[in-house]
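Some notes on the structure that comes next.
Every protein chain of the complex appears in place save one, which is left out.
Presenting subunit A:
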Amino acid sequence: MSEPTVPQSQPPVIKASNLDLTFQTNDGPVHALKGVNLDIGKGEFVSFIGPSGCGKTTFLRCIAALEQPTGGTLTVNGMTPDDARKARAYGYVFQAAGLYPWRTIGGNIRLPLEIMGFSKEEQAKRVKKTLELVDLAGFEKKFPWQLSGGMQQRASIARALAFDAEILLMDEPFGALDEIVRDHLNEQLLALWSRTGKTIGFVTHSIPEAVFLSTKIVVMSPRPGRITDVIDSRLPRDRTLDIRDTQDFMDIAHRVREGLRAGHAYD
């Protein structure tokens, strides 16, 4: 079917050139990002992997205009990240589910829709649709504490999907879940991605997860936070969990592991 390569003609959705971000802390400057260059094309699924503190979250937050780079340029949809934020170009899934305890699951998913001024019927329609998408139909009236951690995380993904932004940024969304649930959610996420053609930025600590999901794997290393390898995956877009036993999969996983080792060697 479709090829993992991006047509040359389309401009990148996210473009970082020589991006720097230095935090000034009491213990001196922290170089969270240094000289980061990366192009992400439309419809790509890009995973960020690397040891703790290498700037994965920081980079995602820069794209979302939650953090202000101190050097270089970054554009989202050809605009500044802040303009893209105001144009509601992306949905962001935080590491913790972060549902509002005083709102039901349905109410939580409705929250961004209320803020963005969707009509009441449209809100109801979208809440229903996204709940089905993440397998939570029937839980609309429940409060977050009545759901398991995995269900809450799915609800928070639904919330980020509800307003149907073109870009989806996810910071270790499945980090706290057990392997079986994680596999299941990975498959669902892939299905969603191939159905909608969204551009996805995905932070993970898991090599199999990164290889299974991505068309492009970005390997990062800390102090200063930088990109050490960018791997374009040859795996077909339509994948099932079985693909993890193929040689291609293992080759890519091997290369990611080598990249992570090389990053650690700098310490």
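Here is the rule we go by: contacts are C-beta pairs under 8 Å (C-beta built on N, C-alpha and C of every residue); 3 or more make two chains touch, one makes a residue touch a chain; residues count from 1.
The rule is short, and it goes like this: contacts and distances are computed from a predicted model.
Going by its UniProt record, the hidden chain of the complex is named "Riboflavin transport system permease protein RibX" among "Acyl-CoA dehydrogenase", "Acetolactate synthase small subunit", "Riboflavin transport system permease protein RibX" or "Chemotaxis protein". Screening A:116, A:191, A:241 or A:262 against the full complex identifies A:116 as the residue touching the chain left out.
Within the whole complex, the absent chain has one touching residue among A:47, A:77, A:104 or A:152, and that is A:104.
Listed by residue number, the positions of subunit A touching the unshown chain are 64-66, 85-86, 88, 90-92, 94, 96, 98, 100-104, 111-112, 114-116, 143-145, 163.
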